[in-house]
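Note that one protein chain of the assembly has been removed; the remaining protein chains are unaltered in position.
Order as written gives the chain letters A and B; numbering starts at 1 within each chain.
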Amino acid sequence: MNAIHNTAIISSKAQIGKNVVIGPYSIIHDNVVLHEDVSIGAFCEIGVENNLTSGDPLVIGRGGQIRSHSVFYSGSVFGEHLVTGHRTTVREGTLAGRNLQIGTLSDIQGDCTIGDHVRLHSNVHISKASKIGNFVWIFPYVVLTNDPHPPSDVRLGSIIEDYAVIATMTVILPGIIIARHTLVGAHSLVNADTEESMLYAGSPARKICSASRIRLRDGTRRNAYPWIRHFTRGYPDDVITKWREISDDETRQSNEAL
Amino acid sequence: MNAIHNTAIISSKAQIGKNVVIGPYSIIHDNVVLHEDVSIGAFCEIGVENNLTSGDPLVIGRGGQIRSHSVFYSGSVFGEHLVTGHRTTVREGTLAGRNLQIGTLSDIQGDCTIGDHVRLHSNVHISKASKIGNFVWIFPYVVLTNDPHPPSDVRLGSIIEDYAVIATMTVILPGIIIARHTLVGAHSLVNADTEESMLYAGSPARKICSASRIRLRDGTRRNAYPWIRHFTRGYPDDVITKWREISDDETRQSNEAL
Partner (left out) sequence: MNAIHNTAIISSKAQIGKNVVIGPYSIIHDNVVLHEDVSIGAFCEIGVENNLTSGDPLVIGRGGQIRSHSVFYSGSVFGEHLVTGHRTTVREGTLAGRNLQIGTLSDIQGDCTIGDHVRLHSNVHISKASKIGNFVWIFPYVVLTNDPHPPSDVRLGSIIEDYAVIATMTVILPGIIIARHTLVGAHSLVNADTEESMLYAGSPARKICSASRIRLRDGTRRNAYPWIRHFTRGYPDDVITKWREISDDETRQSNEAL
């Protein structure tokens, strides 16, 4: 049974799956596909069209949860189990995998690709043409830019590879590649491609050391990176199992190298 | 007489005091206590519950004013005369004193304590487990962080002591103590505890000098810090009277020391 609030304004052309919840005063436009178990909070506007949208629908995969005051344009596709905070904005042409989290006030400007299990914390700004891999973490007030000499018509999206972590209040300059397992410290400006598994910090950012040299401040003094060795909250069981196998394997290799 | 707009959706379980105003299209959930003279703007959602809320109510003290598009979760308590800007977000488990101001777009992530007469300007991000004293000022785009090696399960909230001032676009790293009367300049990254009454600036921040060496640019060239010697707008009379006594006393002591 659907639970669509009687103040919600739902286009008769929108495709609404089973067990969908739509909160008070929300607006669902024509070109929207909500799969089963999707939940939309109050005061949302879903499926906005303008002169940049393509006629393709907005598709929200099974179990997606969009919190209040969010605005999604048509022409994007989200895999299963999307979760957003409040007042998120997602423009047209975004293709995202499953289990994406988009924090309160974050803004995805469109024409992006985003992998599986990505975490965008609050107030993250993703410029058009950005490419984000799997298991990436981006923290509050991070901006991915795309124009090397603004304003211009050149678009050089940045590329954030799997497992990379970008800490708060950091800018990634246009076209930069943040490599797998890179850690970028808070309040940094990254103006050059990074090497895998290293820590970068500063404005402009410099390579500091291997991220693995950072120790967990939980009493164990284990390596804090790669973070998948100790942090599993919110990931599905099959992912965690796979991480354990990788970690054991890598640990064995490191031990052999010593 | 209450002035509750006829489009507002109010739970019959919510406790609504005398002279409460609730604007158009706002939603008040079950677990909410609004004391007398509280005013809620349009498009707010007050008392949101999720799997992290505790069953405790949201309590808004007497005379509180929450502006439009704001979202407050249940399980927080605010003293008298809260004032917010638009689109503020306050998560569960926050305990705040009286006369708090939270600017437009600011986001309090929950599980925080906040003293009396605190001023959070626009677009401030307060992480979980932060502790903010009394008479603190935090300016736009400041982020208080809490995870020393993100992502992890370690929570080290920062501590901002009484009368401290943090200028715009500054990051406070996890677990850092900003001492009483510290001034942190704009666009800084604070990675170490500060000393009382000193000015810090830079990324990472360094100690520059005593904050009291900054002169007011109002023609008088008085000391700009401690700011309580010249700035009293918006504070109650009893507070201002107390500040005058402290200031006179400190001035006398400084003169004796010279």
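Note that in this section a contact is a pair of C-beta atoms (placed from the backbone, for glycine too) under 8 Å apart; a residue touches a chain by one contact, two chains touch by 3 or more.
Not measured: the values here are computed from a predicted model.
The chain that is not drawn here is touched, among residues A:78, A:141, A:163 or A:200, by A:141. Listed residues A:67, A:81 or A:125: the one in touch with the omitted chain is A:125. Here one chain is not drawn; of A:39, A:53, A:89 or A:223, the residue touching it is A:89.
When you scan B:73, B:137, B:200 or B:243 for touch with the missing chain, the hit is B:137. In the full complex, the hidden chain is touched by subunit B at residues 7, 24-25, 41-43, 68-69, 85-87, 104-105, 119, 122-123, 137, 139-141, 165, 167-169, 186-187, 202-203, 214, 216-218, 224-225, 227, 230-231, 233. Against the chain not shown here, subunit A presents residues 9, 25, 27, 43, 45, 48, 69, 71, 87, 89, 105, 107, 109, 123, 125, 141, 143, 145, 148-154, 156, 169, 171, 173, 189, 203.
Keep in mind that, in the parts below, only the chains that are shown with their structure count from here on.
Centroids built from CA atoms put subunit B at 29 Å from subunit A.
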